[in-house]
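Here's a slice of the assembly, chains where they normally sit.
We call the chains A, B and C, going by the order they appear; numbering starts again at 1 in every chain.
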Amino acid sequence: MSILHTVNKSPFERNTLMDCLARAKDGAAVLLIEDGVYGALAGTQASDAIAKRGAIKFYALGPDLDARGLAEKPLIDGITLIDYSGFVDLAEAHNPVQSWL
Amino acid sequence: MKFGILVNEGPFTHQASDSAYHFTKAALEKGHEIVRVFFYHDGVNNANKLSEPQSDDRNLVGMWSALAEEHGVELIVCVAAALRRGIKDELLAAGFTISGLGQLVEAGIIGDRLITFGD
Amino acid sequence: MDDFEDDEFDGPVKKFLFLNRKAPYGTIYALEGLEVVLITAAFDQDVSMVFADDGVFQIKKDQETSGINMKNFSPTYRALEGYEVEKVYAEKESLEARGLSEDDLVIPVEVLSAAELAELMDTQDVIVSF
């Protein structure tokens, strides 16, 4: 069973997303939550980190994107939006779960 | 499936307690079991019953207490972290219990997953 | 905001700059910082407010917080004008790095460069950064 990584920090403020991606294996899942969802935006200085990692499945928490006014902004291709129920499903489908705090 | 939840930050300052609450509630609604919610580091401040948010804001302490009441979720506050920060029995909101770090380890052993929410 | 009457204070006027660098909701700094700005304006001080780094996300349009059960406080930025806070800036480099333009923002701002921000900071009496 592959790992679920969660990232809750803005890639513009901290190196957390890069720290995660440096240790995420192909086949793993990365879920962006809280301020981590800024990493899902297309066309930013931070977009390449995710856009260039094809073999990882990326998710972002919709309620956190909506709260931040990002519902209508284009996201990086291939990111799947989920809600808290989907977060639970992801945590069920993966093990262990590593939170990059 | 059995989930253990670790909450490392207090209410309001970081979103961690909110996210943990929403995850826990969603897991319960899907029929999963919550082995325990363990409050560590500043997370112990979630148990402070004196917390009084503005009327148009969410009340996280009360939300956790309601989850304990309605679903029997065990809310454990780490004794060492709590003593340091001045969270004692007389401050505990309904549903919270102070206990040792062993309860966190046990949640990791018994649970199928341990999910951390923090800063 | 409620515990202060506009005409109580009769002291000197200083230049206060509030430098907002944090995203909203992930932490409370943006919300509690905004309260300081409004109080300072009520003291008739010379207030400037700058959104830079992740602080530019505070004034992103279309915030819809019902899914995370938190209060959407972005409309409060519109109250700045009523408090006579008229010097409101966003940093160009911060907006660009995040793929944002002025059209994305919930209030009108004056866009300034990092170099101009440095000059502005240099002219202040007090800077408080959240």
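Worth a mention:
One rule holds for everything that comes next: a residue touches a chain if its C-beta (ideal position, glycine included) is under 8 Å from a C-beta of that chain, and two chains touch if they have at least 3 such contacts.
Everything numeric here is computed off the predicted structure, so don't read it as measured data.
The complete complex stored in this file has its protein chains present as A x2, B x2, C x2.
Operating definition for what follows: only the chains that are shown with their structure count from here on.
Averaging Cα coordinates per chain places subunit A and subunit B 24 Å apart.
With each centre defined as the average position of its C-alpha atoms, the distance from subunit B to subunit C rounds to 33 Å. Here the CA centre of subunit A is 28 Å from the CA centre of subunit C.
Among the residues of subunit C, those in touch with two or more other chains are 25-27, 68, 70. The set of subunit A residues that touch two or more partner chains comprises 8, 34-35, 63, 83. In the complex of the two chains, the subunit A residues touching subunit C come out as 8-10, 12-13, 34-35, 38, 41-47, 62-64, 66-73, 83.
Against subunit A, the residues of subunit C that register as touching in their complex are 22-27, 53-54, 57, 60-68, 70, 72, 74, 97-99, 104. By the touch rule above, subunit A contacts subunit B in their complex via residues 8, 33-35, 63, 83-85, 87-89, 91-92, 95-97, 99, 101.
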